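Of the protein chains in this complex, all but one are displayed in their positions.
Take a look at subunit A:
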Amino acid sequence: MGSNSLYGPIDPATDAGYVDAPPRMGFFTDTSVCIGCKACEVACKEWNAVPDDGFNLLGQSYDNTGGLSANSWRHVAFIEQPVTSDVLGSVSSSKSPQFLGMPTSEPPGKASPGPTSDFRWLMMSNVCKHCTHAGCLDVCPTGALFRTEFGTVVVQQDICNGCGYCVSGCPYGVIDRREDDGRAWKCTLCYDRIGDGLTPACAKACPTESIQYGELSELRERASRRVADLHSQGVPAARLYGHEEDNGVGGDGAFFLLLDEPEVYGLPPDPTVATRDLPKMWKRAGLAALAMAASAVVAFAGRRG
């Protein structure tokens, strides 16, 4: 373990002991082009044989999945937002006729000029972040969770005993225990596909290239160009989330371009891997243990049988 093993920028595969690891692979999810079609949710379920999570009507806009879970490894969030025109900026004005306001009976773009309103939809396909310092992996007591040569984080289902520690270890609320099965499940970044040079199912199915798969370093460059483009096109709200190597989890292997604050999408604004403070925690526990031992000695002191 290097000195950065619990925190800070590292290459996770090398840190895990791989020699000559392939480049780190990941996702860049650009929510500015997401149309909320949920092809990713479906493709993921199909490829990975993920069971359904019931037929629910949640009353949360077009989102009836609710969130990531043991049975949903991609989740498309829908946010309906009243916005002032300065946030929408030029997007809602004549410059961008394809802006989708509230749906009308006409196909978008047909009813020109489409009725625009002071209202917008945000859509985002969420997924496991494949953290550089993954809380889930750090705390797993069986070794079921492991780091792949691509720098991703995967559960070995034949090892997991369903202790549930990873569920509380993840700062993003991603990994989950499957009710009738008892084991922990989450996105594998299609470990069985990428090893054969294939694209993960969700990215393959995404019709707008909102989900992009590739070498993480390349994706990071592409993402920063995309933000700059959006800023120059008058979308000042565009920002990247999870791309920095010095964030609380040492950089996300799956990062995002968002159009609002992360918490609006159900993402933590400043997540930190709890293990960062583990040495300090053990130190406090050590002191408490000493206090406990000392108390026992004091309690029996001066008494000889």
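The working rule: a contact is a pair of C-beta atoms (placed from the backbone, for glycine too) under 8 Å apart; a residue touches a chain by one contact, two chains touch by 3 or more; residues count from 1.
Note that in this section contacts and distances are computed from a predicted model.
**Student:** Out of "Simple sugar transport system permease protein", "ATP-binding cassette domain-containing protein", "ABC-type quaternary amine transporter" or "Polysulphide reductase, NrfD", which one is the UniProt protein name for the chain not included here?
**Tutor:** Checked against "Simple sugar transport system permease protein", "ATP-binding cassette domain-containing protein", "ABC-type quaternary amine transporter" or "Polysulphide reductase, NrfD": the hidden chain maps to "Polysulphide reductase, NrfD".
**Student:** Which of these, A:121, A:165 or A:191, touches the one chain of the complex that we don't see?
**Tutor:** A:165
**Student:** In the full complex, which residues of subunit A touch the absent chain?
**Tutor:** Residues touching the hidden chain, for subunit A, are 6, 58, 60, 66-67, 77, 79, 135, 138-144, 159-165, 167-178, 181-184, 261, 263-271, 274-275, 277-278, 280-282, 284-293, 295-296, 298-300, 303-305.
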